[in-house]
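The other protein chains are all here in position, but one chain of the complex has been omitted.
On to chain A.
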Amino acid sequence: MSTETTPGTQTGSQPDSAMATHTAPNFWASVWLVATREIVSRLRSKAFLISTGILLLIAVGSVVAGGLMSANPSTTQVAVVGSAGAVVGESPGLTMVSADNVAAAEELVRDGTVEAAVIPSDSLLGVSVIALDSPPSSVMNALSVAPTVELLEPAEQGGFLVYIVALGFGLVFFMSALTFGSTIAQSVVEEKQTRVVEILMSAIPVRALLAGKVVGNSIMALGQIVAITLLVGIGMAVTGQRVLLADLGPAIGWFAVFFAFGFVMIAALFAATASMVSRQEDVGSTTAPVTYLVMIPYFLVIFFNDNPVVMAIMSYVPFSAPVGMPVRIFLGSAEWWEPVLALGILAVTTAEVIVVGSRIYRNSLLRMGGRVTIKQALRG
């Protein structure tokens, strides 16, 4: 082989350019390189693209379904006989089908053309109802007379809506944190298992490697959250649910901010715990405690979204704040300074977790074979 084509000779012939390209290693440039690789390899994964697509479809689907249900309050068809039409005509939600006599009306009920038949009678209302096998609640509600109700302290949001919103925040946090957290864990172990990590460590500081992974996956997770938020927002606007959108807006905004910090913390924990093992098979068991930390807020918010004390505590505990605080903001039960304080607590905790996590990460990366104990990982 001729030496003219060798890299060594080229270095010799252009010493200036070779030197120049190696100078000024920039920490954030390294972080960005690592983050870009994480993002690109994620975007190339079919499993990731498919699961993201499904998640977005669910988000859009639920908004559209909600919109259709509220936009088309279902009308019930009833058969009316004679003077009963005057009573039914005043009731919203009922569509009249005229019947010549009671027998014809009964026939319409039997063949399912109408939900019920309303016929004149001597009762207090002047009409009575014929139905097939059970009392038709929609018809009875439409024909009932309700007393006027005055609420002294009206709740800002209805109970069921609160439940759905709480479930939504809980589910999105849970899914995103778990999906991208375990992605980080796998990517850490992949580098360790394939031994490529030693080359990486010889090229860039370990902190840059960890930061790059966290940044890359946080961008992906936040991107997914933003995409869901935008789709839900647009969906609500298009389907005419602007009132709900205005109520939800601030809560969603705070959710994004809390999520950004909360996810970085979770990601650092996933990376640190994953670095303690050397095989993909062991990732699940070593990251299990972090998985519980992500799951607990989800279950708490499902069971206790109507319990102000639990929600107040949740909104300050760093692991559950990304779910707890937005729900309280939606409920209107949080003072203006509360999210700021909770965010401060979360940010400080996140910083501490990063310090401890990167220590574990650094001390564990080169220990191949068995599982590294927490004690070894912290002591180094």
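In the analysis below, a residue touches a chain if its C-beta (ideal position, glycine included) is under 8 Å from a C-beta of that chain, and two chains touch if they have at least 3 such contacts; residues count from 1.
As a convention for this text, contacts and distances are computed from a predicted model.
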Seminar exercise, completed: According to its UniProt record, the missing chain among "ABC transporter ATP-binding protein", "Type-4 uracil-DNA glycosylase", "Acyl carrier protein" or "Pyruvate dehydrogenase E1 component subunit alpha" is "ABC transporter ATP-binding protein"
For this session: Consider the whole complex, including the chain that is not shown, and state which of A:50, A:196 or A:355 touches that chain.
Result: A:196
Exercise. For the full complex, which residue in A:204, A:252, A:311 or A:353 touches the chain that was left out?
Worked result: A:204
Exercise. When the complex is taken as a whole, what residues of chain A touch the one chain not shown?
Worked result: 1, 3, 5-12, 17-18, 21-25, 30, 33-34, 37, 41, 190-191, 194-205, 366, 368
